[in-house]
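Other chains dropped; remaining ones untouched in position.
Read from first to last, the chains carry the letters A and B; within each, the first residue is number 1.
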Amino acid sequence: MMIHLEQLELDGGSGTDIHDVTGRVAAAVEASGVREGLVTVHAPGSTAGVTTIEYEPGVLADLRAALERLAPEGIAYAHDARWGDGNGYAHVRAALLGPSLSLPVVEGRPLLGAWQQVVVVDFDNRPRRRRVLIQVLGDQARP
Amino acid sequence: MMIHLEQLELDGGSGTDIHDVTGRVAAAVEASGVREGLVTVHAPGSTAGVTTIEYEPGVLADLRAALERLAPEGIAYAHDARWGDGNGYAHVRAALLGPSLSLPVVEGRPLLGAWQQVVVVDFDNRPRRRRVLIQVLGDQARP
C-alpha cells in the first residue's frame, strides 16, 4: 500500500471563504501514483470544513445564505461571550459541515461528477493562512 | 491490500428521493472478500448526498421537513437566477449533507446499528439515472 501526503496553504479570513481545491486534489492523486484507493482532504482547525459543490458564484451565494439561516453571524454566541473572538458562528458552521472528506480514487483520479468541485470552506473572520492536508492511500499500478 | 469497486444505478429525480442502499453495500463487502477494512459509498454529482438513517417513512418525512427548513424549495436561489435549473435547493442540500460516507468493515460486514440504513439522497428535481459507487478497501481473510 502507498500513502502520499501533501499540504496546501490557503489565505482567507473574510468569513465563509470557499476555496476550490479540486485541481490540487487531482494533482496530489497523480503525484502519488495511486491508481485505486481513497483520497482524504482535511482542514485541521475548528473553524473550517470540507465538502463538494458546483463551483459557480450563484450556488456559492446560496450556500452562504443557508449557512446564515443555520448559524447567523449576527446573533449572540456563548463562545463569543466567553472568549470575545466574534467567531462563534464559524465554530458552529464548521462542526455541522465536518472537517474532512474522503473520496474513492478510480483509475488514478478522484471520483467526481462533471460539475462537482472539492471545496474548503474557511468560516473564520480573521485573516489567516490555513493548512489543508491531502492524503492519498491505495495501490499503485503494477508494472 | 484488496480494493473492490461496484457501481449502482438509481432512478430518481422527484426531489429529495431517499434510496436505501444498505443491502447493496453489504453485498459489495461480501463480494470483495474483505474481512477488515473500510467501505466508502459515494454519489458523484453535486445534487446528491450520502448518510445513514432508520429507513421508516416517519423519519424520512421528518428529514425532508428539516431539509426544507434549511434550504426551502420555494425561495429564490442565485443558482436558479443564473442557470434556470430550478434545483438551487438541491445543490445547497447536497453540499451540506456531503457526497460520501465511509464505514468500518468488521468481520466481513459494514458496521451499522440494528436500525441504521445507508441512504443515498437524490435531491434533484429532474428524472435522472444516478450512478453510485461502493468501494471496499482492506484485508481479506488469511487462508
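The working rule: a contact is a pair of C-beta atoms (placed from the backbone, for glycine too) under 8 Å apart; a residue touches a chain by one contact, two chains touch by 3 or more.
Not measured: the values here are computed from a predicted model.
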With 2 of the identical chains in place, the whole complex in this file holds a copy count of 3
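Please note the rule applied: only the chains that are shown with their structure count from here on.
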So the centre of each chain is just the mean of its C-alpha atoms; given that, what is the distance between subunit A and subunit B in Å?
19
Considering the complex alone, what residue numbers of subunit B touch subunit A?
1, 3, 5, 38, 40, 42, 44-46, 70-71, 77-83, 88, 91-92, 94-96, 98-100, 102, 133, 135, 137
Going by the contact rule at the top, pick out the subunit A residues touching subunit B in the complex.
1, 36-38, 51-54, 56-59, 61-63, 66, 69-70, 96-98, 101-104, 106, 111-117, 119, 138-139
